[in-house]
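Contents: one structure, followed by commentary.
Every protein chain but one is kept in place in this view of the complex.
Moving on, here comes chain A:
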Amino acid sequence: MWKFTVRRLLIMIPQIIALSIVIFVLAQMMPGDALSGMIDPNVDPERLEELREKHGWNDPWYVQYADWVGGLMQGDLGQSFRFKMDVTELIGQRIVNSFWLSLATLLFTYLIAIPLGIISGRYNDTLLDQTITGYTYIGFATPLFIFGLVMLWVFGFMLGWFPTSGSVTPGLEAGTFEYFVSKVNHLILPALSMALITTVSTVQYLRNEIIDTKQRDFILTARAKGASESRVYNRHILRNSLLPIAAFFGFEITSLIGGTIFIENIFGYPGMGQLFLESITMRDYTVVTAVTLLFGIASIVGALLSDIILSLVDPRIRIK
């Protein structure tokens, strides 16, 4: 088991190196830089050229890459042009917000998916199942950014139940109970909006797994033993059906990242997703590359988590 985990961890190293090269080269290929467009047009082009030279932007890409990686190793992600502060510090503020948003979304995703999937799978082809399946199809067809806007409009503006932007009410002191409540209050609407849409694939997945497991031979064995219907479901069907769902957990992280980019921008939630989009429009390279790298690493770790979870819960692939 440990050998497997260590080997799996070692594989991540070349993956991350490859990822960093791709990100860096892609960022280099973006047209323009921080000095183009954002700066007073009266500035002498020669002065700009001088600045570019000074920052090393005229060096070949591999030299710049080496500089960048050298910085990364020391935990230095560079300076943000826009915020005039260390990227590390900037991301540090945002990543906490994104973490809580993702966690809340995951929680809602499973809170919705598991009961709906179980009901749908157990009573398949009934009206109840068709209603749930209908919801999943609508969920698949609805773009997250449209749904987010509708949720914001209905519950934020029309009904006024939830705040419409930010991650906490300004002026509250960190650590107090009001601060915590305000944080949670700001989280609910974006997290729920995202969860309602992203959960549908998990609902369908679980439904199909249950329908599939229901027809397996060992379920007959369980019934022939005299197990009651509820025991058959709880002990035999559910355990086997939840397995792929558990394994899928790591990959949920990847889809969460995609989701947060939309949701944070719609709900004005100061997280990594919002920072990412803003930095692209501002040509804030150092931030873009750093955020993308973190997203990429999160996906790789997600895949690793999936592998580890699967090897923990499924005895057939438990590695000795």
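One rule holds in what follows: a contact is a pair of C-beta atoms (placed from the backbone, for glycine too) under 8 Å apart; a residue touches a chain by one contact, two chains touch by 3 or more; residues count from 1.
Keep this in mind: contacts and distances are computed from a predicted model.
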{"item": "Name under which UniProt lists the unshown chain, selected from \"Peptide/nickel transport system ATP-binding protein\", \"2-oxoacid:ferredoxin oxidoreductase subunit gamma\", \"ABC transporter\" or \"Cytochrome C oxidase subunit IV\"", "value": "\"Peptide/nickel transport system ATP-binding protein\""}
{"item": "Residue of A:Asp86, A:Asp212 or A:Asp314 touching the missing chain in the full complex", "value": "A:Asp314"}
{"item": "Contact with the hidden chain (one of A:Arg82, A:His236 or A:Arg283)", "value": "A:His236"}
{"item": "Interface with the undisplayed chain - residues on chain A", "value": "216-218, 220-229, 231, 235-236, 239-240, 243, 314-316"}
